[in-house]
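Here's a slice of the assembly, chains where they normally sit.
Letters A and B mark the chains as written, and numbering starts fresh at 1 in each.
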Amino acid sequence: MKKFTCVADIGDLKAALAEAAEIKKDRFAFTELGRNKTLLMIFFNSSLRTRLSTQKAAMNLGMNVMVLDVNQGAWKLETERGVIMDGDKAEHLLEAIPVMGSYCDIIGVRSFAGLKDKKEDYEERVIEQFIKYSGRPVFSMEAATRHPLQSFADLITIEEFKTKPRPKVVMTWAPHPRALPQAVPNSFAEWMNATDYEFVITHPHGYELDPAFTGNARIEYDQRKALEGADFVYAKNWSAYADPNYGKVLSTDRDWTVDAEKMALTNNAYFMHCLPVRRNMIVTDDVIESDRSIVIPEAANREISAQTVIKRLLESL
Amino acid sequence: MKKFTCVADIGDLKAALAEAAEIKKDRFAFTELGRNKTLLMIFFNSSLRTRLSTQKAAMNLGMNVMVLDVNQGAWKLETERGVIMDGDKAEHLLEAIPVMGSYCDIIGVRSFAGLKDKKEDYEERVIEQFIKYSGRPVFSMEAATRHPLQSFADLITIEEFKTKPRPKVVMTWAPHPRALPQAVPNSFAEWMNATDYEFVITHPHGYELDPAFTGNARIEYDQRKALEGADFVYAKNWSAYADPNYGKVLSTDRDWTVDAEKMALTNNAYFMHCLPVRRNMIVTDDVIESDRSIVIPEAANREISAQTVIKRLLESL
């Protein structure tokens, strides 16, 4: 594996899940693999879970880790040719990226969607430039349109908790006061579509995601109907994708909040969320604190998904 | 030892001091103990000495270290249930803390008193929540009301320099332009009271500390009288504890500054301060530069106190 930005990169899901399970049994079985190897983690956006879990995963593999925090907007890279660089951009990406590559063996990049320019976001310019110019294996620590380490951790978690071969998984939009990228729902849809689960997406009108990600998933605008018989409820907010509302908040309707009454419609479903979660917007206190809430083991599996990915990138060196 | 926030946690002081001395003789004798173990250091307030000495201590023990800087006020955690989280708090502590616990083996927390709400400060809400919800051994890197790694280092230093079994130790208030928490003097008092030293506290009227910490220590309002025959002078500023002046600066009277004339009243005492120290407010240049000043070895012992504490927490895993 030479890069990791989407579900296709991981290849056979059964093999990946088996490898993740083996790592979880003994996280320190591969410390020789990372000896004298360095991971560079570059954050264009701040991070808590991703930073800690990915650093931990790399250290589990015996790697050295360097973290570079690029303050949001503070380090402006020129991307065009021919520009007279007499403004606020002090460096061109064609120099910056290969240099960073020269000091490490593997690069992890976090760079969110700006939600201003849909084309720019959906072209994944930042991470694609790292792939093209760094000379190193690159993995996504959440990019503009996908968050594959999260989705892989979600999948591991579902596999651990499912009690039937083909569970019904429902991803539901839920309200949030701010405009959030589509990376997590896009990515989750992409990964669910790569399984043989029954997968349903529910959201208000106007919140349709990019069909490139949702594929053949059933879209159901009636949240209650979608939740019927669900084995897993995956809640998430996202801003609008469809033009002309790209990046906008169209609704903060708390009628979409996941509560006990809605969970009662399910097949005693497990509740999932990638965190951080706004209580009583996305989900009520009682649901997230219930014994069917698996948000903490889900977050803990971020270490496992990251370690599986980094292990494969190390093996490719 | 499953947590370290106060003198009671360390148990028998003689045993702890013997262990600290053994560590100081060979800091790298226990590198196997921390192998494949990770310390997470969380700073809600900035740090120089604590950050470097604690990280060094953990690395001496062979641990991996992750540092999380939480900008003051920037990462707002909701602590109440039932709140509709549509404001500036993006995460509830009931999710944030267990997740952080899932990525490490031991947690160090720094969180100062806000000096606005005495009840909130003295309930030690932040560190107590980490102890309750993280699922990991937690130690204080200075909390709202105590700074036990400093006090333990102070004790180690006094033991190294004392020339009689029961030295006279005088903690004196000294002026400072800003309002400082009571954590260092509270903690020092608590630790001194756990020894058989002669312990005297001196400060202007209005600067009385919480009796829960000062215990049976002699309180002497006349600084000169207090200093007579002292073997160790421990200078520190703190803001008022007593109502209605909690957190206020009542005096910046430089007549309380420790100078050569006052040191002449002592039994050729050693001068101590936890640093950083404001010269010619807390202490004059000549006193802090004299050969009786032990502020640098005192600071260096922060590595030893931290290593002793982390070693014990590792042994408890």
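Keep in mind that, in the parts below, a residue touches a chain if its C-beta (ideal position, glycine included) is under 8 Å from a C-beta of that chain, and two chains touch if they have at least 3 such contacts.
Nothing here was measured: the structure is a model prediction, and the numbers come from that model.
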2 chains shown - copies of the sequence in the complete complex: 3
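Assume only the chains that are shown with their structure count from here on.
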Turning angle required so that subunit A lies on subunit B, C-alpha fit (0 to 180°, nearest 5): 120
Between subunit B and subunit A, distance of the C-alpha-averaged centres to the nearest whole Å: 40
Touch list for subunit B against partner subunit A, complex: 36, 38, 40, 64, 66, 68, 75, 78, 81-87, 90-92, 94-96, 98-100, 102-104
Partner subunit B, residues of subunit A touching it in the complex: 27-28, 31, 48-49, 51-53, 55-56, 59-60, 177, 252, 254, 275-281, 285, 288-289, 295-296, 299-300, 303
